[in-house]
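Data block below; observations after.
Chains shown are a subset, placed as in the full complex.
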């Protein structure tokens, strides 16, 4: 496989460049009989869509997705689902400068050396625009999971130095930041406004949680559920770290504290983040991802051009000052895709997916 | 694939249970003509081997590896390399108790529900004993990389609350902790001795670094080098988090600080950890992993048995009080395996691997 496919039984293969004609994907392996329409996908695409608030890029993309195959009379047929989004807002600007320069912290330098020939317009394939198809495909995965009683949801848990406390899922959908605490939103807005004045960008942390996952998903040894989740989440643009459950806090924990004891009523804690030995335990699956600050800022930076000569680079254009803000639906998509893939693998190799009632547990 | 294979062109498939007859692996896709003998593998196996200090499990395993195929007259032939380690110290103790109990934070509960029928002796397939074959296979990968001028090395960077500063690679190999600071070792020993008296365990952080990696390894979009590295490292028993470069610290960084500027002499920093857009940049590749504290402690804990009845569990036996201590060679193995796989993929799809001189850079 050549890098543009995710999953083994429920697979997503994507194509498309930032300023190319279109983005597309093929979702293969979706079980037949699932109710599905374009609106189911559009809903998540709209949550990710650029230009929906002043805190994200001002590129205007309708991001209307078409389902070209695999759905008949409102239900999936088990054949591959073709998805397409035409690019409509590829500004025809002058790229002669970016063409020969390597923007710091971008993939320009590595694509140039890997491929020799590259589409430099807007970052080409390395642009975060690619993630639109992940969201569209992830929406299908979510739809499948929902039919099994599994919910995958995420929120922003930190914006630069500002940590957020989880208050409610309702709050998450009522602001541009996916912030789970409505009271915190004004502070976030003020921070972002100052950031733009500083011509700078900042990192973020996103938390994703799957609830209702039955016991038994995940294939040890290498294809552990948490390992594939880490793979999926780390593959999102700008992600520099992934942790499950207690994550990096485990380092300083003692065994007597970390281990999640059990009672007949369920687990007494969830330091494991819902995964034991690489297999889902029935508890909520909790993952957190660290996103680096946007590399494209209007503050000039030192770099080199393709000839090795020093240059000063200023990245103009329409960029998110915090790529983490729009990352929540993408992270949800990757978790949903991972879960459905393992759902089918469990069903294939080990027979029916366990239907034991998921245990209660807290983070 | 059914979970016991890692890699796409340079693949490792392993088998074996903690108390079964043997552990084994097949390394497929190793290029022909590489000098290789059993001693090359034994060296790393000995670094991982249990019982080498009082701070690790007292199980005594010779861990002698045999190469059964794929090597002829001292060189690889390009055909699959069969590896075998016979288990010699499977104590025949009474397992009637553990058989029906779920030890907290172990995979007992999830294996039971996933498979129905499981080898409960010593954790069976979920035991960290499985990682011996990763180390053996990883040694082949390291051998290949060494021939290309790439070095993969790791060290323990934190033990519970005790952080370590990198002093030298020489120091790392001269103590039982893979600690890079000789002066710190007495403190670590004292901490571990107290921990044993407390009948408890603790987590750890391991850092792995690859130097000499050329530009161009890694397949965007999903098979990014960092994503597959995260996959490999997170698949190691007890790992709860993985970060690349600045990792979780990126969250609070600003773009002007995080982005690694470049000059004709090379990168000026390495917040990226050697990966840009999922592709190696020629800088050192830096990954850190968080390992949870050992779940097997002699302090009793609350759990349930297979019938759902409450039980008190005390895990006796020979266990590492800090699984992180022996994790360094395993982490090196997973990084080496990931790099060789991408080396071959780069050579396959994009022609020769770039031989541009790797740039200097610091963490």
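Order of writing sets the chain letters: A and B. Residues in each chain are counted from 1.
The working rule: a residue touches a chain if its C-beta (ideal position, glycine included) is under 8 Å from a C-beta of that chain, and two chains touch if they have at least 3 such contacts.
Fair warning: this is a prediction, and the values are worked out from it, not measured in the lab.
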{"item": "Identical protein chains across the whole complex (2 displayed)", "value": "4"}
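Assume only the chains that are shown with their structure count from here on.
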{"item": "Whole-Å gap separating chain A and chain B, where each centre is the average of the chain's CA atoms", "value": "26"}
{"item": "Chain A contact footprint on chain B (complex, rising order)", "value": "1-6, 8, 14, 102, 104-107, 109-111, 113-115, 125-126, 130, 158, 160-161, 198, 200-205, 215-216, 218-224, 226-235, 237, 240-264, 268, 271-273, 276-282, 290-297, 299, 301-304, 308-310, 345-346, 349-350, 354, 356"}
